[in-house]
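Here the complex is missing a single protein chain, while all its other protein chains stay put.
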């Protein structure tokens, strides 16, 4: 018993050492970003770069927030990201369940189509989609940026389909015998079991909308409706950029996602327990 | 007695199927059908975005096959895909398993590995250029310490693609999240049973964790392949769209984008897109055929 315990301890120590070492490597870009955001002009382009600025210029942060209507952009981005996340959370599990767990003829062709629409690079579909949305009268509004989410997004449908396929078949068989309706099986049994997956797609969609650049660029024309990613472009000048302010703003923009990520990963506590099913 | 009941069940299921998938059926028709059809149509025209162009039949496709850079870009893209996708899966699953251990500070570690996905591409680019600089870069400095002569990385036409593969691995945080979510779907009962049988870590991994993770690995394999074939942002920013050195970084979608938006040859770009589409369909089909041999769905009969 004791030796088992110490083996465990050694294992844990190894895991910690490994994670810190490799993790630091993954943390580098962020550290660099923070460091640049605090640099004075003359230390920006030192070679080799300096990790810790000689003089910490905290004023880069308030400067960057005042440089563009930061909080207005923040609000716009929050609205779009929130709506889009709501959209995929509504539509994607529903559709994925219909494809993965309901035995009907349409499920396979529909799944194939779901994959097919991901296979064309967006660079060629961008213009036709724009023309389409223009005909809907949505250009200049944020509708194209969130409404389609309510009709499902192929990436998440596929992801959730994999999760639904991975759940034991006994689950719905037992429930169907009990006379539960499909919707009840879906809502009451299947969905709760997929909570980590649902949180994952919520995280991805929120992050995707949050950092989306091409979409807002093309569809928004009124600066009062701009998102944060468009705002960041304003730090780029004709032949360069306001690097420190750009990085300061980037740090601020990244924080909400980090917080969201933290919440999501907390739901990852290993193992689900099926009640009554072996 | 049995037969009508079965058809009633089938009919009921068909109805539920349609109801559940209705948003997506509408979504496909509303938002996806038109762009898909239009891009096929464009591929047979000299559409330039700025003017509609003319019907040119198969000319775009014929020109493509004689376009040297087109073939180079196919080679580069396949090279990247073949190496990057498997490496990223092994790397991702490995890290996810470690990040799923019950140890202190796990939330912090998980966040660290997710960080590069959050930082603007320009910051990651600068960092890598610095790390991999053959002259002053840290990586070559480290290699020197252990007595190795580092390559020129992005400056060398042979090392540029491996460099991009290395850099892309930084983005593995996203698939780690998916693997972690997948690991949560594995019933604790299975592990409890394994403990009773006295199974060790390797056996648990081999007989429970990995098999039950295969649906998610399968997802990452398909999406990784599609994504790798459409690899664009990193090589584009690294080489300012030029694909240097010696075309070794000219990836397929980069060349497509240059044709469509740089040279305003959207018809040609659309033809490229549909050839890429064919490649993706073939690869995906192969993966799907293979899935029967290695993907384990609990939900299947």
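Order as written gives the chain letters A and B; numbering starts at 1 within each chain.
The rule is short, and it goes like this: contacts are C-beta pairs under 8 Å (C-beta built on N, C-alpha and C of every residue); 3 or more make two chains touch, one makes a residue touch a chain.
Basically, contacts and distances are computed from a predicted model.
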Name per UniProt, for the chain absent here [options: "Periplasmic [NiFeSe] hydrogenase large subunit", "Sigma-70 family RNA polymerase sigma factor", "Carbohydrate ABC transporter substrate-binding protein (CUT1 family)" or "Na(+)-translocating NADH-quinone reductase subunit B"]: "Carbohydrate ABC transporter substrate-binding protein (CUT1 family)"
Which residue of A:34, A:217 or A:258 touches the chain not shown here: A:217
Hidden partner chain, touching residue among A:113, A:180 or A:252: A:180
Omitted-chain contact residue, chosen from B:152, B:169, B:208 or B:287: B:152
Candidate in contact with the missing chain, chosen from A:38, A:127, A:145 or A:228: A:127
Touch residues of chain B, complete complex, unshown partner: 5, 19-20, 22-23, 26, 30, 46, 48-51, 69, 122, 125-126, 129, 133-135, 144, 149, 152-157, 236-242, 244-247, 258, 261-264
For chain A, the residues touching the chain missing from this view: 41-42, 44-47, 90, 94, 126-127, 130-131, 134-139, 143, 147, 150-151, 179-184, 187, 214, 217-218, 221-223, 230, 233-243
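The rule we apply is simple: only the chains that are shown with their structure count from here on.
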Partner chain A, residues of chain B touching it in the complex: 10, 13-14, 16-21, 23-28, 30-32, 34-36, 38-39, 42, 49, 95, 98-103, 105, 107, 109-120, 123-124, 126-127, 130-131, 136, 170, 173-174, 177-178, 180-189, 191, 212, 215-216, 218-219, 222-223, 226, 230, 232, 253, 256-257, 260-261, 266, 269-270, 272-274, 276-277, 280-281, 284, 297-301
Residues on chain A engaged by chain B in the complex (per definition of touch): 12, 15-16, 18-20, 22-24, 26-30, 32-33, 36, 47-49, 90-91, 94-95, 97-107, 110, 113-121, 123-125, 127-129, 131-132, 148, 150-152, 155, 157-159, 162-169, 182, 186, 193-197, 199-200, 203-204, 207, 211, 232, 247, 250, 254, 257-258, 261-262, 264-274, 278
